[in-house]
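Only a portion of the chains appears, each positioned as in the full assembly.
Chain lettering (A and B) follows the sequence in which the chains are written, and residue indices restart at 1 in each chain.
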Amino acid sequence: MLPEITQKLLAAKQEKGMSFVDLEKAVGRDEVWIAAVFYRQASASQAEAEKILSAIGLPTTLAPELTECPLKGLGPVVPTDPLIYRFYEIMQVYGMPLKSVIHEKFGDGIMSAIDFTLDVEKEEDPKGDRVKVIMSGKFLPYKKW
Amino acid sequence: MLPEITQKLLAAKQEKGMSFVDLEKAVGRDEVWIAAVFYRQASASQAEAEKILSAIGLPTTLAPELTECPLKGLGPVVPTDPLIYRFYEIMQVYGMPLKSVIHEKFGDGIMSAIDFTLDVEKEEDPKGDRVKVIMSGKFLPYKKW
């Protein structure tokens, strides 16, 4: 199911015992973005590709496989994996409220999913640690013409 | 399409010229959560329901319609509204990377969509304001038995 290059990258990373946080330090890019390159949802520059490959001990001749623009998306309309589904459910439940609040704050338009960053942080909490996901996307107002 | 009570609430709010931020101050709850009550995706306590209704000039006898547990969810499998779709697309593109990073940081489990908060902030930016969406959900490790 995963592209061959993704499997190669994941295996090499596991072999090296490196986490995505380690790669963040080695490459100078966020761990989520690097994971997106692994899963072929983002495209790296030649330099970034080489840094990633070197860090996990793969030949840099594989770089072109990380620099080309991928065909993106998971595919299945409704994801069955519970972790991924929760984000889908959040939109099912909070989608309309979110739309109302964003329109009230910004007018008619959308949050870009392209000029966009996504961070994951661990919030330690005695009642149970929390996953903090921070999304930041440029607001794009609908153009009139 | 929207439930009758939602339409009543939205019309009264518009009549009063109140924003969800104004309601945040009046009710003491976050604007997104209040909007979720409006769209019948969240249930208020009797006191919260009365505060919301008073703030927008509706009779508090409507409170039971805001306190009962709603049947949640938007319904359509793939949302066609561009603003809502972008969040769906984010999961199509960054779902697997996010899963990998969360598992690496927390082990096998999920981010709760129930013990969960969602905030929207406006980040002013000379190159174009940004929408910041902050999700915080308790990490729930898979139980073994």
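Keep in mind that, in the parts below, contacts are C-beta pairs under 8 Å (C-beta built on N, C-alpha and C of every residue); 3 or more make two chains touch, one makes a residue touch a chain.
Owing to the predicted nature of the structure, the values given are computational and were not obtained by experimental measurement.
**Student:** Enter the number of copies in the whole complex; the displayed portion holds 2.
**Tutor:** So the full homo-oligomer, as given in this file, consists of 10 copies.
To be clear about the criterion, only the chains that are shown with their structure count from here on.
**Student:** What part of chain A is in contact with chain B in the complex they form?
**Tutor:** Within the complex, chain A touches chain B at residues 19-21, 31-33, 35-36, 38-39, 41, 72-75, 77-79, 81-84, 86-106, 109-113, 116, 118, 120, 122-123, 125, 127-140.
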